[in-house]
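Structure provided below as C-alpha cells; questions to follow.
Only a single protein chain was left out; the remaining protein chains are all shown in position.
Residue numbering begins at 1 within each chain, and the chains themselves are lettered A and B in the order written.
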Amino acid sequence: MDTFASLGDGFAIALTWQNLGLALLGCFLGTIMGALPGLGPSNGVAILIPLAFTMGLGATPSLILLTSVYYGAMYGGRISSILLNIPGDEPAMMTCLDGHPMARKGLAGEALSLSGIASFVGAFFATWGLILLAPQLVKIALLFGPAEYFALFALAFMTLGGVSSTNQAKSAFAAALGLGLAMIGVDTQTGVPRFTFGEVHLYDGLDFLVAIVGLFALSEVFIFLEERHGSADAEGRQLKVGRLTPPMSMLKQTTPTMLRSSALGFLAGVLPGAGASLGSFISYSVEKRLVDREGTFGKGDPRGVAAPEAGNNAAAGGALVPMLALGVPGSGTTAVLLAVLLSLNITPGPLLFTQNPDVVWGLIAALFIANFMLLALNIPMVGLFTKVLMVPPRVLMPIVAMVSFVGIYGISGSSFDLMVMIGFGILGWVLRKFDVPLVPIILGTLLGNSMENNLRRAITIDNGDWFTLIDSPLSIVLWAIAIIGFILPLIVGRKVKARMHERGDEEGSLTD
Amino acid sequence: MSDRIFGVFGLLLAIGYTFAALAIEESFLSDAVGPKAFPIIIAVILGLSSLAIVLRPDPEPHWPPLARLAEIAAAIVVMILYAQLLPVVGFVIATAVASGYLAWRLGSSLIATVLTGVGTSIGIYVIFHLIFGLALARGPFGF
Partner (left out) sequence: MTFKATRIALAAALIGASAMGASAQEFTPEAPECIAPANPGGGWDFTCRQVGKSLQDQGLLSKTMQVVNLAGGGGGVAYAEVVNKRNDSDDLIVAASSATATRLAQGAYPGNTMDQVRWLASVGADYGVIAVAADSKISTLPDLLDMIKNDPTSVSVAGGSAVGGWDHLKVLIAANAYGVEDVRKVKYIAFDGGGEAVTQLLAGSVQAFTGDLSEAKGFVDSGDIKVIAVLSPERLDGEFADFPTAKEQGVDAIGANWRGFYGPGNMSDEAYDGWVKKISDLYASDEWKEVMATNGLAPLDLQGAEFEQFVSDSITQIQTISREIGIIK
C-alpha cells in the first residue's frame, strides 16, 4: 500500500488553498483555450508558462497550474466541436462527427453534458492507470520499435475507411492528401528540403493547427456566406438546446463505450508519438466497428460522442507515462510540459519517481483534483455554453473567423501562416462540396512525418529489407488488425448496401 | 460530372507531386530508403483513389449560383487583405474592419455591423492580449 501512502502525501501537497486556486484557474483558462479554435492544449500550456514563472511559483504549483490547463483544454475542445462543428483542438475533431449532429437534432445539452462525463471517465481511469501501471506500461512502450510504430500508424489509416464517409475512395484521397502535405518541409532524416519550392516558411512544415482551423473553421464561414439568403439566415440555427443533463438511459447505453474507449485511449497515449488524437480516433473507429449495427454513427449517436471524448482524455493521462518515466514526450503538449519540468531543474526519466516523489505525486493528486473540478465546472456550465447556439450566425461567424486568425497569428506571428490558413479554408470548402471527409486530412498531417521516419528507420536498421516491417509478433498482430479492419468494412459495407437494394430501394440508378 | 473533374484534378495533382518528389535533391549521405520513396508511395495512393473517384463518381453536389460564389471570392479577398495588412495597421483596426465586413455580408444592419466589428475586435484583444498575453500585431497606435 506504498502507492496509496505516496498518493496521500501527494494530496497533502496539492490540497492547499493556493494550489486549489491555481487548479481552478488552470481548469477555467484551459477550458476556454480548448474551446477556442486555433488554441490547443499545447499552445495553451505554452502561453501560460510565463504566467507561472512571473507568479514565482515553485515546481509543484507550476505543474498543478499547467496540468490543469492541459486537462482543461482536453475538456474544452469538445464544446466548439459540438456547437459549431469546428474542433477546438486536434483531438476533438472526432467529436464533431456525432456531437454536431446531436446538436442539430436539438440535443446540444445532452451532447455537452454527456461528453463532459465521458471526458471525466476517461481522465479518471487514465490517472489511476498512471498511478498503478506506470512502470509496467513503460515496458509496453519499449515493445514498440520503428517497425511496430509504422504498423500502428498504418492501422490507424486503414481503419479510416467508413469512419467519416461512405465513399472509400474519397477517404483514401483525403488521407493521401494529408500525408502529402505532411511531407512539406525539411526532411528530418537527411536534412534536405522537400516540396518547399525554395520558400523558407515551409521549411518547418505546415502546422497542423493552421490546417485544422482553415479546413474546419474558415470553410464553415464560407458555407454560411454561400447559404445566406436575405432573412432566412438565423432561423435555421435557432435550435432546441435540450436537457442540460443526459438521461439515465443514455448514460447506461454509453457506459460500456466509455470504459472500452478509456482503456484504448490510455494505451494509445502511453505510446510516445501516438498521442491524444490517435487515442480519440482509434476509440471512435473501434467503437463504430463494435456497436454500430444500425448505422447511426455519424448521425448523432451518443456513443459516437462518448467514445472519442473518453478516448482523448484517457490518452492525455496516458501520455504522461512516457514523459515522466522516460523523459520522452508522447504528444505536443507533453513536450511542452517536459520543457517546463526541465526548466524547473527536474529531469524526467527512469529515476524521477524515486528522486522527486513529491513532484510526481503532487502532480498526480493535482490531476485528480483538476478532473473533479472540471466535471463540476462543466456540467453546470452546459447551459451557458449552449447560449452560443442562440447567437445568430451573422454575429457568430465573424467572431469565429477572427478568433481563428488571432489564434494562429498570436502563436506564430506570421502573415504567411494566415495565408496558408485561408488556402486551407478554400480547400475545406471545396472538399466539403465534394463530400470528401476532412478528418483523414488532419490525421495525415498529424502522423505523416512520424510514419515516414519510422518506416525509414525500420528499413535502415534491417539493411534495406522491407520484410522487416512484418518481422515481429507485435507488428504481425497490428497488420492483421489493420487488414481485418480494412477488408471487413469493405465487404460488410457492400453487403449492407446490397441488402438495402433488396429492400426495394427504387433509385438503384443512383449508384450507376 | 463534378466528381469526374475532381478525380482528374486529383490525378494531375498526383502526377505533379510525383515529379516534385523525384526532383528532391538527395544529400551526400542518405538512409536506405531515402527522402523520395515515401512521397512517391503517397502519390500512388493519391492517384489510385483519384482514379476510383473518376470511375465511380458520387451524385452531383449542389453548386451555388454565380452570385454566391462571388460572395465567397470577395470574402477571400478581404481575408487575404487582412492577413497582409494586419502587421501594418495593427490588430484592433484590421480586425474591426474585417469582422465588420463579414457581419455585413452575413446580413447585419449598419449598426449591428459596426457593433459586431468593434465588439469582436476589442473582445478578442482583451482575451488574447490582455489575459493570455499573446503578442498581437502592433499598429501605428500601439494596438
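Keep this in mind: a contact is a pair of C-beta atoms (placed from the backbone, for glycine too) under 8 Å apart; a residue touches a chain by one contact, two chains touch by 3 or more.
Bear in mind that the values here come from a model prediction, so they are computed numbers and not experimental data.
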Checked against the full complex, the residue among A:L7, A:L20 or A:V186 that touches the missing chain is A:V186
Full-complex touch with the removed chain, picking from A:P329, A:G362 or A:P393, is A:P329
Among A:G40, A:P91 or A:P146, contact with the omitted chain is made only by A:P146
Residues of subunit A touching the missing chain are 49-50, 53-54, 141-146, 185-191, 193, 200, 203-205, 272, 322, 326-329, 335-336, 338-339, 342-343, 345, 347, 349-351, 453, 457, 460-461, 463
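Criterion: only the chains that are shown with their structure count from here on.
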Per the touch rule above, subunit B residues touching subunit A in the complex are 2-3, 6, 10, 17, 20-21, 24-27, 29-35, 37-39, 42-43, 45-46, 48-50, 52-53, 56, 58-59, 61-64, 68-69, 71-72, 75-76, 79-80, 82-84, 86-87, 91, 95, 98-100, 102-103, 105-108, 112, 116-117, 120-121, 123-124, 127-128, 132-137
The residues of subunit A that touch subunit B in their complex are 29, 32-33, 47-48, 50-51, 167-170, 172-173, 175-177, 179-180, 183, 187, 189-192, 194-195, 218, 221-222, 224-228, 230-231, 233, 393-395, 397-399, 401-403, 405-407, 409-411, 413, 415, 418-419, 422, 425-426, 429, 433-435, 452, 455-457, 459-460, 463-464, 510, 512
